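Here the complex is missing a single protein chain, while all its other protein chains stay put.
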Amino acid sequence: MTLPSLALTLDLLGTFVFALSGGMLAVRRSLDVFGIMVLAVSAGLAGGLARDALLGAHPPAALADSRYLTAALLAGLAAFFGHRLIERMTKPVMVLDALGLGFFAVAGCQKALLYGLSPLPAMILGVLTAVGGGVVRDLLVTEIPRVLREEVYALAALIGAGIVVLGEHFSIPDALTVTVAIAVTFAVRVLSVWRNWQAPRAPGT
Amino acid sequence: MTLPSLALTLDLLGTFVFALSGGMLAVRRSLDVFGIMVLAVSAGLAGGLARDALLGAHPPAALADSRYLTAALLAGLAAFFGHRLIERMTKPVMVLDALGLGFFAVAGCQKALLYGLSPLPAMILGVLTAVGGGVVRDLLVTEIPRVLREEVYALAALIGAGIVVLGEHFSIPDALTVTVAIAVTFAVRVLSVWRNWQAPRAPGT
Partner (left out) sequence: MTLPSLALTLDLLGTFVFALSGGMLAVRRSLDVFGIMVLAVSAGLAGGLARDALLGAHPPAALADSRYLTAALLAGLAAFFGHRLIERMTKPVMVLDALGLGFFAVAGCQKALLYGLSPLPAMILGVLTAVGGGVVRDLLVTEIPRVLREEVYALAALIGAGIVVLGEHFSIPDALTVTVAIAVTFAVRVLSVWRNWQAPRAPGT
């Protein structure tokens, strides 16, 4: 498998997993099949669309290549027909979500660097790519987004994006940087859920 | 009436009707005159603005031509002064909203094809154009957007956009395709409300 096809595979897998989270939320909220599809597509594509609109990447990757939409719609169908099965697999879903978080943070940051952004803004855009879909998903059903409620979510994405920036700075081969960045984002996120890490609240609240 | 002026007329009518729905929601929520104007402008313009930001159409049509804003502000004024009259005309408002849905779905999909998008992404962008204003309108007053709650809303827009794609594929004259697409979107939406069509929910929920 060549690197571009690996990257695309991971990107589409990330889209699928985030779209699945959108579809599952829609099922839990008793939305009909169209509501499920709308939420799946929103969750799967919004992060990348926001990134590309800000970078001026026209048309956005998620609209230039039909496979992104296809992945999101398939995830919506999977949620519609398979929600009882998927509900029982919360652990696999969380694990896939953490992988999606890693890949989107890395891909978003890399694309931002490619478009000439400085390290700090590129990292923030990586985080936006990774958490954007989930934010839109939760807002559409008027829930406070998970990125604000979960302890270590944006932080895991930020760490992954930071590794991309460091790799770029020290001219480390892309394949190595990407692998490490995704692995670390994944590990931080999964460990934080598993060990129930608590981030500090403001003193005196 | 030439075709471009017909298209612009319908576009401005769509903006007016969606803005009216925003203004009416603001009145029902007891917002003041400025809140009404903000919600009218948001509902009337957000769908087209999102479409143009994603396509890279700069400046967006709704900002390049002052008539869009004028239409939205007039709708806000109409809601402010005429809300009691309009409230009694729920049927005409629903009918105009269905017409706006049709025109925006068609215009959004056509513009996306013009910018080189593939059929499926172009259809999705048509749907986004048609439902975007309503999503922003409902989110601003923290309601779950109508597109997630109403049975056949995004679907009607999707069918209209699909007809545009088919018309393009078979090189059918634009005027015919546009007319049929708007008429079908309108008919599907109005019929679904009139006959109270129910879309399936996920099995076992």
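Each chain gets a letter, A and B, in the order it is written, and its residues are counted from 1.
In this section, a contact is a pair of C-beta atoms (placed from the backbone, for glycine too) under 8 Å apart; a residue touches a chain by one contact, two chains touch by 3 or more.
Bear in mind the structure is a predicted one, so any value in this text is a computation, not a measurement.
**Q** Using the document's definition of touch, tell me which of A:L45, A:V147 or A:V193 contacts the absent chain.
**A** Once the missing chain is taken into account, the touching residue is A:V147.
**Q** Could you tell me which of B:L20, B:L49 or B:A181 touches the chain that is not displayed?
**A** Residue touching the absent chain, from the options given: B:L49.
**Q** Tell me which stretches of chain A touch the chain missing from the display.
**A** Residue positions of chain A that touch the missing chain: 53-56, 112, 115-121, 124-125, 131, 135, 139, 142-145, 147-149, 151-155, 198-205.
**Q** Could I get the residues of chain B that touch the absent chain, sorted low to high?
**A** Looking at chain B, the ones touching the missing chain are residues 26-27, 29-39, 41, 49, 52-53, 56, 58-60, 62-64, 66, 69-70, 79-81, 83-84, 139-142.
The rule we apply is simple: only the chains that are shown with their structure count from here on.
**Q** Cα centroid separation between chain A and chain B, in whole Å?
**A** Roughly 29 Å separates the two chain centres.
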